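Okay, so here's the structure we're looking at.
The complex appears here without one of its protein chains, the remainder shown in place.
Chain lettering (A, B and C) follows the sequence in which the chains are written, and residue indices restart at 1 in each chain.
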Amino acid sequence: MQNTTHQDGFDCDGLTLWRGDRCLFSELSFQIGAGAAALIRGPNGSGKTSLLRVVCGLSPPEEGAVHWMGKGIQQQRQAYAKALAYNGHTDGLNAELTPLENLAFFCALRGSEPASSVANLSGLGLDACAGLPVRALSAGQRRRAGLARVLAADARLWVLDEPFTNLDGEGRHYLTAQLLTHLGNGGMAVIASHQDLDVPAEQLLTITLGGAN
Amino acid sequence: MGQALLAVVRRDLRIAFRRLPDLASPLMFFAIVITLFPLAISPEPTVLREIGPGVLWVAALLATLLALNTLFRSDFDDGSLEQLALSTHPLPLLVFGKILAHWLISGVPLVVLSPLLALSYDLSLNTLQVLALALLIGTPTLSLLGSVGAALTAGVRQAGGLLALLVLPLMLPVLVFGARATTLAATGQDPAGPLYLLAALAVLAVTLGPFATAAAVRVSLE
Amino acid sequence: MWTWFHKLGSPPHLYRLAGRLAPWLLWIAIVLIAIGTYGGLVLAPPDYQQGDGFRIIYVHAPSAWMSMSIYAVMATASAIGLIWRMKLAFAVAAASAPVGASFTFLALVTGAIWGQPMWGTWWVWDARLTSELILLFVYFGYMGLRAAFTEVQKADRTSAVLAIVGVVNLPIIHYSVVWWNTLHQASTVTKLDNPSISMNMLWPLLVMIIGFNLFYIAILATRVRSEVLGRERNARWVSEALSDLSPENGITA
Partner (left out) sequence: MTEFLEMGGYAKYVWSAFGLTLVVLVANIVVARQQFRSVRTRLAQRWANQQESSDL
């Protein structure tokens, strides 16, 4: 893994992170350019989620740095936030609000069009429950609503934590299709998942955690 | 910029009104604490007039403390706090929106409710007005200071006692000046001095508070 | 100059340096405190107003001073830790908190003992005593928050924010308590002001303050070593430092 910072892409350089007593990963470096996706694999507790949170800039690594377009993300918090769409284990949706209200809130925050969020909801088959509070939704529907936010954000870099969990076959198919079009338009993605991504091999970079310590 | 602030305030108010019991419990608590003291001390109007201002302010402080739990905890648990931290808008602004919404649903009802309850302490009309004004100036500071503690303990289970220990010392100046202003009014003197000091605290809290709370949110999300 | 500051940032270096310094600092501190006590109790003349009772100032004033300066050290170390990401700065803050709390407690009780003969009761809501009491709550709040997190890094950064918020608020709290105290001046005539201090009363006080400061740094040195070991337990140098399993004491006293 050469450590040169990729000018028009995303890269991690020498990342080291400890969780209490365990070294989750050390000297981890990888980079992806336009149209590429990084798949983070590894057994449970191997630090996949922690790595994604470091990638988003939510938690600082012990050593190493994350670069976007060749510049450290800490120096360009606003620009990186514009380029990033993150969906963690919890889908970031308030239980009392409906999926539509949640999406409208995030679109207002991002200044993007709420209309696109409605389209995504229907695309993800959420029309039926668009009016129900999120707490009444099934785990799969909640996951779809969370992904609807990612789709509505039209961000260049997707960071998704186990996006396929709780999704049925049809949902998985829809998400994979969206991912391929996203990569097709020069987008990038860092995805932690147990399932395989059927993304063409030349666009896919697989990183396995958990073997390190 | 202002759009984002309004969006956060609207969202939090909508959530709050969907969970009315959560909204009402700090106010019920405020009322109950106020009715305890006459039972504990004495129903004598002269006694009540003397302890009234102090009791009302201590009850207001504790009610605000109770209301703080809902400020960040649910957003921390369901992941929306992460989304706020990753937003393009500066976090202090979004956090200020949340605190503003929190003040509207916990502080303002206190300001409205306290004069009514203060009647039971046989306080004069003028005192009630000064009490309401002092609370109007003081409760934003309570929310702003309290939000730092709420953010720091967002990830901690059963943080009730710890939150009180962290936040009450910070709220003491508001208690001292607020209670003094009300007592001065109750004894027919001019409460202007402490009110100005309360206002000074409010200005300080509004300018510095959101940045401290934003830093606390970032740290508790790490 | 920066190399010194940077070298302090390397755990093994600080660990060894603190190990060497701690015994000397402690001995010097004990000697100074002994001299100060002798000066205060024997050499200094009694106060014309409070008689020999005023001698309590030789322990009350230094511990009150330490309680505030240690919190300032904690806040500064926390700021350094957050801004320059120096883990050892957090170790200093973590190590200082219990020592600061012990001095605050000491200042509180010696203050109450000092006031007792004058006021006839064990506790009076004097401005300085009340501020000391609030400072003790602030210390407990800091230690409570730090204890709420199992992970050291999380505890460090969260308590650092609290320490900085605290240090900004403490002066405001103190002056609002003083303001509040002057309101009720009429009821309690007493105030814990320092008696007029002549030179032969003053030097023991200065010696005591220096002694207390050195004592704090000596204790800090040993406590920081424990914190550093705890934080760097997976580093190679820790296994080397532990390999000589002879009980190499932090403090030989």
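Operating definition for what follows: a contact is a pair of C-beta atoms (placed from the backbone, for glycine too) under 8 Å apart; a residue touches a chain by one contact, two chains touch by 3 or more.
Quick caveat: nothing in here was measured; it's all calculated off a predicted structure.
For the chain that is not shown, the touched chains among those present are C, taking the whole complex. Only one residue from C:Ala75, C:Leu88 or C:Ile219 touches the chain missing from this view: C:Ile219. From the set C:Tyr71, C:Phe90 or C:Trp114, the residue in touch with the chain omitted from the display is C:Trp114, counting the whole complex. Interface with the hidden chain, as seen from chain C, comprises residues 26, 33, 37, 41-42, 46, 51-53, 55-56, 59-60, 63, 98-99, 102-103, 105-106, 109-110, 113-114, 116-117, 215, 219, 222-223, 225-226, 229-230, 233, 238-239, 242, 245, 247, 249-251, 253.
As a convention for this text, only the chains that are shown with their structure count from here on.
Two chain pairs, A-B and A-C, are weighed by contacting C-beta pairs, with A-B ahead.
A simple rule picks the central chain: find each chain's mean C-alpha point, then take the one closest to the mean of all protein C-alpha atoms, which gives B. Using the average of C-alpha coordinates as each chain's centre, A ends up farthest from chain C.
Distance from the chain B centre to the chain C centre is 33 Å, each centre being the mean of its Cα atoms.
Chain A and chain B have CA centres that are 37 Å apart. A separation of 47 Å divides the Cα centre of chain A from that of chain C. Counting partner chains per residue, chain C shows two or more touched chains at residues 153. With touch defined as above, residues shared between interfaces to two or more other chains in chain A number as follows: 60.
Considering their complex, residues 85, 150-153, 233-234 of chain C touch chain A.
Every residue of chain A that touches chain C in the complex is listed here, in rising order: 18-21, 23, 60. Interface of chain B with chain C (complex): residues 145, 148, 152-153, 155-156, 159, 162, 165-166, 168-170, 172-173, 176-177, 180, 197, 201, 204, 208, 212, 215-216, 219-220, 222.
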